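Supplied in structure tokens, the structure appears directly below.
All protein chains of the complex are present and in place, except for one that has been dropped.
All chains are identified by letter, namely A, B and C, in their written order; residue positions are counted from 1 within each chain.
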Amino acid sequence: MNADSVKELIAAAVRFRDERDWAQFHNPKELAISLAVESAELLQLMQWFRGPELARVIEEKHDHLTDELADVFFSVLLLADELKIDLGRSFIDKLAKTAAKYPVEKAKGSPKKYTEL
Amino acid sequence: MNADSVKELIAAAVRFRDERDWAQFHNPKELAISLAVESAELLQLMQWFRGPELARVIEEKHDHLTDELADVFFSVLLLADELKIDLGRSFIDKLAKTAAKYPVEKAKGSPKKYTEL
Amino acid sequence: MNADSVKELIAAAVRFRDERDWAQFHNPKELAISLAVESAELLQLMQWFRGPELARVIEEKHDHLTDELADVFFSVLLLADELKIDLGRSFIDKLAKTAAKYPVEKAKGSPKKYTEL
Partner (left out) sequence: MNADSVKELIAAAVRFRDERDWAQFHNPKELAISLAVESAELLQLMQWFRGPELARVIEEKHDHLTDELADVFFSVLLLADELKIDLGRSFIDKLAKTAAKYPVEKAKGSPKKYTEL
């Protein structure tokens, strides 16, 4: 399979789910819970650290971070399937909307929310 | 651009970030915070609802859900770039590992964690 | 000590922290990360379950749920200390504000957000 194709990755996630008959547990709300839980697990790996210690932790735990990001991505792919969202296309669309909220000349170099720019 | 290519989507996310000079705020820890925050926003749309009301909410808020999922995906793509993770490949690898933890014959039709199967 | 006194519980949390010289890691942002992480752990215990199965899981995992809620409460107490918030008082104040957003006659029996009431 082509690991660079969003559609093929979704198909792989769906196949994995269906082999286990898990669609019954996977409504969009449960998948959003899953996303929140997996995101927190990713974040937890870097909790309490900053500066050079954070950099070291990120290096040491690279495999673990990769695993957790893959778990997050799994939920994203299944949500796209469940909600019938064209993930790549909707991302490109959202980028255009976000560009309008954060025009380069105002947002450049600022961490502020668009409501505060 | 090809909206089905993970690599091209990452490139688009990175370009968006760099035009705004935002890489300085985007270490992996901040991106993981972002992921947790965006995931919670997605979940919030479905909070308190269940059954037929949940189904109705999901239909009514489809555009909003699509937007929030795109925000989540943005953080995922930037994290993959920041951590130099081949997102598609690592997902396929993780699927294989998860398959070993949840073999079809044991996991089929069960919502239990692998440690409890 | 009086386990019903918010102030005494905060004092106990602070003492625990200071004996370990952990204040250096505990700025409000890190504590908010901790809160998000611990909340996700609590939620994870009930992930994928609903209906009678959920009720059974909640009963079976009561001790674990209690533990996770205590972890969440720990972060809440330390945040109150760190931000110099009078936790009990601010809760009572917030309840009054929320009552104004969700007046009984409009909110009764509805799961909707106040912006949609």
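Descriptive notes on the structure:
Basically, contacts are C-beta pairs under 8 Å (C-beta built on N, C-alpha and C of every residue); 3 or more make two chains touch, one makes a residue touch a chain.
As the structure is a prediction and not an experimental result, all values here were calculated from the model.
Check A:9, A:36, A:58 or A:77 against the missing chain and you find that the one touching it is A:36.
Although one chain is not displayed, its contacts with subunit C can still be listed: residues 1, 3-7, 9, 12-13, 16, 19-22, 24-25, 27-29, 32-33, 35-36, 39-40, 42-43, 46, 49-50, 54, 58, 62, 65-67, 69-74, 76-77, 79-80, 83, 85-95, 97-99, 102, 104, 107-109, 111.
Not every partner is drawn; the one left out touches subunit A at residues 33, 36, 40, 48-50, 53, 111. For subunit B, the list of residues touching the undisplayed chain reads 25, 30, 33-34, 36-37, 39-41, 43-44, 47-48.
Here is the rule we go by: only the chains that are shown with their structure count from here on.
Note on chain placement: the centre of subunit A and the centre of subunit B lie 2 Å apart, centres being C-alpha means.
Residue positions of subunit B with contacts to 2 or more other chains are 33, 36, 40, 49-50, 111.
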